[in-house]
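Shown below is the structure under consideration.
Removed from the display is one protein chain of the complex; every other protein chain stays in position.
For clarity, chains are labelled A, B and C in written order, and residue numbers in each chain start from 1.
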């Protein structure tokens, strides 16, 4: 048992999966000797060799396409896209092939692959290095979309993703990579890929978040606690398939729902959660649903990034509005 | 003034725009001599010549990229992606470049381009020819997303899209291409790109739809009228930027909101509309919001397509649920 | 065969040998087998087009005039190799054991057509042009990692060579020396775009140069040459020699698909000029000349093929559609809760009792 960061938990899970299953492969740009630009694959080449870890040429569409061919042949490729800003060329392969191979062939061929990619802002990264496109993937039938928010959940969810018989898009918030440490025992225990995690129980409001926004939601809950407002905090973790039950049960209890997302507001995944709540919890709502999100603008370059990213202050303000509503 | 189909209205608008502005170009696969696989560009090559109409090699990413280069140089390219099932390789260019050129350069370079593509199902087309990915584009800051649903609106909206100083994704429902005719006068009048259209006034429920679902919504309203239920029908037309006011005003009046979309439910654009209503109309809602959508499955091949596509019966059933709610 | 120039041909359009037959194709049985397979492909195409014209099949892409490419390629492959076809390779799929019924089901809009009993590892038809090329690299990497002496064979058209996916796949197959073969069926047209407007590359075989792999041209209307070129490429790949590319020069005698009207963009005269070069004609001429094939053989084959395709057509037309739940049951290995709800609702709606 060791105190490790989220990125180290990713490495730990990758190593565990590779050790337990020889069909698990790691591929991507600079995942070998360099160990990945964030060191997520550090040491894997040395430990598992060049028949398990592949530095690919610079070609994202092919990285996804290669993985599909490998997966159809029974391997479990775990491919890395260096940043989500560069994942777009892979979308065609994910939408037209990875997500449908099982359906198209009525189960004859399947696609057990994981596409990992660092996502989100908050680290003053260069242009195109701070995007949050999870909603695009969560709209694609046949894909699972997972966004971890703590070392332990990153470990368990990534193991589950790798063991899953279907394609998984696994988005890792760069701002959380080294933000905190947690005891993670390398016990090989996976976490369910169809469950939200209730991180904190509360009576008055339900804060729903994922990825980089989870920490902000917790911080907001702390603030609110001092104001006598008891907020429940839910980490969605797996956006698709969505565990609506857990969220609906919570909102049914608290009567207030505040959803935080880093991505632009319009068409973001917070809308899907708001819609489910509006469809199923209408009569338990004591106040309008609130979405706290990025603006419908291009992510600003680092100097103004802080004005764009939702933070615990904006989340807390939304909760106060909900509390004040009558 | 002539009775023409939606696809003919598209051609009419293209011809009008090319005649009024020499900087308007048409490019894409088979848009020249063949006039496009749906004949949307029929006659343009003959009339405007090979310096205005370009048959490109088979390369969607390059079609989008070429258009960006042309647009930055002051041309107004109108590019065709042969089917939305093949638009995915162009997403990288749209997200990372077309949508941000203005922002990135603080207005020094801009990207006045239109990417047209036939979308949606209902015509028993081959695999990958029936997709509805509009939500993916509506989530991208800096893009406009337009889906016409009648010959007249197709004409006016396409003209406005071509004249717009920013990039527009223009999705044309194939099932409507030849479904009906309408008098369209070639008067060059554009329609606003930030307005929903109230197609029918009603008291009891608001039916919100776009593209291929608009006809189904109207048919549902007809059915319901016979049952004494008065349904208002709104064609969203421009998904981004969304004219929420018109929808909210209607729901404020009727108290019931039923949103129909052809795309898979999860993360579809109906969720965004439901979220806006839930945020702003909570207290006027007499019944939970209902979304009538495609399933979260891959679009079936033609033999089962009819079971997948939402129809007026499913929409009417949702309205009845809303009316029965208490 | 004179293949030094990077272009190979055995049989001229007139059915005369332009060089010695390769060992692989000297016996009457092999040669007549190739001929039968091409005839069967043409018979299937004809039946499929007929069904479409009468509204009983979806949009269909005929391979009329190109039969030598899929048949030549497939005849050189081993059962354990993997084929990754585009949408015009029925000839190869049929050779490898996909049945006419399964093909009709696919083109008729029934997913079961891609769950064929035959070559279980083969990929289904790929509609997004060129997007299967990277899959071939992946399959080839799988073979290499398992040290199996198998080859992944992707087939696509001249238009596909303009797609980035194809360039990326060729490059990776080259740098990783993967056991993959990329076959470009250059039928001179990509819908309405002629070969010369698709690329300024002198030959499409030269797309291989950018990937550092061998690339050769072959007369795609000469099934013997296609087969021989494929055998050599597969042998090279099996023995660790890595990937290669073959450009098979042929001609699309039919419309692009049943939804296309080629007269809008190409001269009938051009098409007529190419008819004399079509692949069955020349092999039939050679076989008759050699005494391997008689009028009686021909008549019997025509009758057999017609019977097979008629039987497949009626079996297809008699096939009940899949149950509604099939829409849901292959989305994931395990049905997620929210999808289960959608499934239940759909079944309720679809059940006869429902309004």
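Here is the rule we use: a contact is a pair of C-beta atoms (placed from the backbone, for glycine too) under 8 Å apart; a residue touches a chain by one contact, two chains touch by 3 or more.
These numbers come from a predicted model, not from an experiment.
Every shown chain touched by the omitted chain in the complete complex is listed here: A, B, C. Contact with the chain that does not appear here is found for just one residue of B:33, B:109, B:219 or B:249, B:109. Among B:97, B:129, B:175 or B:303, only B:97 touches the chain that is left out of the view. Contact with the undisplayed chain is limited, among B:118, B:141 or B:156, to B:141. Which of A:26, A:61, A:78 or A:274 touches the hidden chain is settled by the complete complex: it is A:61.
Of the options B:65, B:267 or B:294, the residue whose C-beta touches the omitted chain is B:65.
What chain B contributes to its contact with the hidden chain is residues 25, 51, 56-57, 59, 61-62, 64-75, 77, 89, 92-93, 96-97, 102-110, 141-142, 144, 164-166, 194, 241-245.
Not every partner is drawn; the one left out touches chain C at residues 162-168, 171-172, 174-175, 177, 196-202, 206-207, 209-213. Within the entire complex, the positions of chain A that touch the omitted partner chain are 29-30, 32-35, 37, 55, 57-59, 61-62, 85-86, 89, 124-129, 265-266, 295-298, 300-305, 307-308, 313-314, 317.
Everything below uses one rule, namely that only the chains that are shown with their structure count from here on.
Here the chain at the heart of the shown protein, by mean C-alpha position, is B. Comparing the centres of all chains, each the average of its CA atoms, the largest separation from chain A belongs to C. A separation of 40 Å divides the Cα centre of chain A from that of chain C.
Computed from the mean C-alpha positions, the centre of chain A lies at a distance of 30 Å from the centre of chain B. Shared contact sites, meaning residues of chain A that touch two or more other chains, fall at 61, 89, 92, 96, 103-104, 141-142, 241-242.
In chain C, the positions touching at least two other chains are 111, 128, 164-165, 326, 331, 338-339.
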